[in-house]
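One chain of protein is taken out of this complex; the other chains stay put.
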Amino acid sequence: METLPQLKTRLAAAFPKARLEIVPNGSPGNPDSLWVDAASGLKVAGFLKNDAALQLDFLSNVTGLDWLDKTVTEKVRVKREFKGQEIEVDEILEKIVPGYLEVVYHFYSTPLRHGPLVLRMRTENRTDRTHLPSLVPLYRSAEFQEREIYDLYGVIFDGHPDLRRLLMWEGFADHPMRKDYCEPDDYEYEPTPHGALLEKARRHYPREAAHG
Amino acid sequence: MPGFGIIKGLKETARNFFGSYHDPGRFVTIQYPEEKREHHENYRSFPFLVYDGDPVKGLRCVSCKICEKECPPQCIYIVPEQDGSGKLLKFPRIFDIDVSVCMGCQICVEVCPFDSIKMDQEFEVSTADRFGGLILNRSKLAKSNEYYHQIRPAEATAVDAQLAAERERQQAKAAAAKSPAPAAAATREKKP
Amino acid sequence: MDQALISELKRQGVITIGLETLYNWGRSNSIWPLGFGLACCAIEMIAASMARFDLARFGAEVFRPSPRQADLMIVAGTVTKKMAPQVVRLYNQMPEPKYVIAMGACAISGGPFKQGYNVLKGVDRFLPVDVHIPGCPPRPEALIHALMTLQRIISGQKLTGPDRPRHLRTDAPAEYPVPTHGAHDLEPARNSSLWRPLKITREA
Amino acid sequence: MTPWSTLLALAGDATGSWLAQLKNLATHPWVVNLVAMAVILGANAAFFAVITLLERKGLGRIQNRPGPNRAGPFGILQPAADGIKMITKEDIVPERADQLVHFLAPLVMLAPITLALAVLPYGPQLVAVNLDAGVLFFFAIGTAGELAAFMAGWSSRNKYSLLGAMRAIAQMISFELPLVLSTLVVIMMTGSMSLVEIVAGQGSAAWGLPGWNIFTPWGLAGFLIFLTAAAAESNRSPFDLPEGESEIIGGFMTEYSGFKYAVFFMAEYFGMFAVSGLGITLFLGGWHAPFPFLEWVPGIFWYVAKLVALVFGFIWIRGTLPRLRADQLMNFSWKFLMPLALLNFATAILWHATAGWQFPGAWLCRWLVCFGIVAGAFTGLGRAMLRRRQVGPRIYRYAS
Partner (left out) sequence: MVDFAQPENAFKPGLPGAAEPACRVVPKYSDQGEREGDWLEISMGPQHPSTHGVFRMDLVLEGETVIRLKPVFGYLHRNHEKIAEQTTYLSSMPYTDRLDYFCSMTNNWAYALAVEKLAGLQVPERAEYIRIITAELTRLQNHACLMGFLMQDLGAMGTPLMYAFREREKILDLFEALSGARMMCNYMRFGGCRIDLPPGWLEQTRRLVADFPRFLDEFEALLTGNEIVMARLQGVGALSRELAINAGISGPMLRASGVNYDIRKVDQYGIYNRFEFRVPLGAHGDCYDRFMLRLLEMRESLRILEPALKDIPSGPIIDARAKLRNFKPRPGEAYGRIEAPKGELGFYLVSDGSANPYRYRVRPPSLINLTILEDLCLGQKVADVVIILGSVDIVLGEVDR
């Protein structure tokens, strides 16, 4: 299979409007991934599927990821008036980088037996603009996996024929796999509470909580 | 000829039917309460605490809480003993294992640096008592090293040897700290 | 009949059996489980009914697919919140006298999965459990041991008096309320009349 | 006067005066009928208990395990324990069920089968009701079971029950035909519809061999057709679709609990005893001993022995075969068993027509010719059926 930069060049030529970016993988020996914007995701996937050199016809895995809003601190050099004269000072700025939901696709090719090609798409934020195109028109294997991601992360896949909750019941309000999800459970009988469990059961076990 | 496959199948079941009367390979039932299968040495069910000598004072556990931290379902609860001044002692005052949660994964055994927690082979623990019968406290958990030898002879012997070596090394170290020269000589002597 | 008369009759070659004994014997030797597997433990439950262990020896191999004909519900596996209403409903559909065995850590307390958002932390929050089998999963022998424990419990039951079994008491409910699925959790999250956790007392 | 009253009379004479006074009362037709009913019900119920145990143990042995062995020595009290439990179990009637029909269905199931059992000859002189048209009565009354199945399925207000009832009706009606056709051959050859006479006709043994109908080609084919159809009629594997556990839970019995379920269960076994009994009567020489020198053993023994053998055959099949699908079942009945049963008529006629052959080896020749016709038809029809459905063994290739 061609390398990811080569592929990116080819894709950029084919879809000039698409925004493509290579996301490096920190783990050595594992493939980097290709980030595609949501608008051209479906077209790019169609290219990957039908291109003669790639023939990535097997969408193996669809994963949802939740990246929380991050507070980034950065040092900025700013000019300030200090005692009548202008000096340059370091100022620490706190900036909130909006989080996003990400969907990662792993493609393989059954006739050419290569892969995986890792494609990612990101939503604009985690709250209201969580739309991504559905790959179900191209790959049926995405059907349940996208439903699962909709269920557990709240990504709305446009073009999915049957976007309902997969694992939780109808009428469930939350998206439990999100990092900030807080479960409703009451641990009123926990004989061995400690650590994360004790945090949850703190109301019932004040004494244990005290001596930690 | 149609029907032949069915007859072949019938022949096979008939063979098993008659075989069950004379062929032990075709009568595999172990009639449980009367006959019990010998467990393999590696078989594990729930954890227990090993003690040497005295069931309370001889516990190997030093209350380091590593197992508590590493236990995947968090079913271990340890409170270390304190002396009068509030200093923590290397001994568990409370050591509870909730067997209603324990999944017998053996990770506590693997991470224990003191070989004090081991896996039992007792599995006949079903009870009608939800709250009383399923929490094993320190006294219920403590089992002797002899028992450990009984259920896992090979492993227990290896552990004993390792502990003995460890103790010797500790003693040698302590002796070395007291008077360097003779201890060094002692270690030299031990070498073959 | 007093004991003296019974022993006298026995000496004469007449064996007397009380109605209670007969009833309890019949019940305990013919426990038909509901063919109802939830998770991993169900495989060990199946294994217990297979040739190696053979639950049939106790007359308990008749796994009925319909709750109407079953006596015993073996809750074999994790009860999730999504499944909990169905489990309670199945229990309600079973005819009295009925028994529940909570098989495995998950059924007793949620077990290794108790921290999950969709896992019920023990089926005894909604159902009266007769026998608990710890283990993850318990060996098939452990299930047979639990069945024998249940048989012992049944054999020891008095049909009259204050400690008669649940199905003969008028104040005990025959059916338990079925929880519904709420927006965040089961509603109610537990059957408060049934689930009364013990205050934990630590040995000092 | 029936054999029962004779027995009672003899007993009365033998034991003394006070019993003798009862003699008049004992020979009263009402008393006689009641006693006969009690004996039939009691004996069959006891037999039912034995058979359920035998089935569980037999299946166990087929599956390399011992089966029930804890209740009583060797588990012989297992049926008693089941019985006690069943009787004392709570009886649930679904709230929205049709209460009356739901209550009646098990009774409607059991009663006709008990009546059918009454016409079977269990031994010489051992028949409760000797009807001239016994076979006709048997089938006429046996069909009521379908009604009961449908009553049960309809009244339960359960979708699985309804599916089961629909299957039961379709299956029982389809297999009624080959069942009746296969028995008609015997009636034709014997020239009587009385079961007693049919049994009597099979007593004459030639060359020390039993004169049972099964030892003729038409009898053999008829018996096999009968057995298949009988398995379907009594919902036995591989035709246990109406209560196919893995598909539709318990079929029409899904909503029944406690004693009503036990009655259904019992009726099903009674049904099996009844059709097996009919099969024995028609094809296996009834209560006749296999060889003349064994005639001193009472006929009831032979009857029971044959019944146990047949029932064990059913258990064996149940332990081996998976079940058919509904449409395959219909195909099997209408396109395979029916033509075969019809062809069996022709064979029987041929057998009858060639009865006059006198040359040496004529019997064997007749036998072979007739058997050839039936066997050829069996093979041809079977092959055609499998080929039409493109069913057959396959050869698999490996990736290079």
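Each chain gets a letter, A, B, C and D, in the order it is written, and its residues are counted from 1.
Assume a contact is a pair of C-beta atoms (placed from the backbone, for glycine too) under 8 Å apart; a residue touches a chain by one contact, two chains touch by 3 or more.
Bear in mind the structure is a predicted one, so any value in this text is a computation, not a measurement.
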item	value
Contact set of the excluded chain (shown chains only)	A, B, C, D
Per the touch definition above, residue among D:85, D:260, D:318 or D:366 touching the missing chain	D:318
Listed residues D:52, D:78 or D:237, member touching the removed chain	D:237
Among B:62, B:94 or B:107, the residue in touch with the chain that has been omitted	B:107
Option touching the unshown chain, where B:33, B:53, B:72 or B:153 are the choices	B:72
Where the missing chain touches subunit A, by residue	25-30, 33, 42, 46, 50, 57-61, 63-65, 104, 106, 110, 113, 116, 118, 136-145, 148, 159, 161-162, 165-169, 176-177, 196
Chain not shown, touching residues in subunit B	2-6, 8-9, 11-13, 16, 28, 39-44, 66, 70, 72, 103-107, 110-111, 119
Contact set of subunit C toward the excluded chain (per top definition)	34-40, 42-44, 46-47, 50-52, 63, 65, 67, 77-78, 80, 82-83, 86, 90, 106, 112-113, 115-119, 136-137, 139
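What we mean here is this: only the chains that are shown with their structure count from here on.
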item	value
Between the pairs C-D and A-B, the one where more C-beta pairs touch	C-D
Rounded Å distance, subunit C centre to subunit D centre (Cα mean)	38
Between subunit A and subunit B, centroid-to-centroid distance (C-alpha), Å	42
Junction residues of subunit D, two or more chains touched	63-66
Sequence positions of subunit B contacting 2 or more other chains	28-29, 31, 74, 79, 96, 98, 101, 131
Residue ranges of subunit B touching subunit C (in the complex, touch as defined)	28-33, 36-37, 45-46, 72-74, 79, 93-94, 96, 98-104, 123-134, 137-139
Residues of subunit C that touch subunit A when the two form their complex	81-82, 115, 117-118, 121, 181-185, 189, 197-198, 200
Subunit B-facing residues of subunit D, complex	58, 61-66, 316-317, 319-321, 378-379, 382-383, 385-386
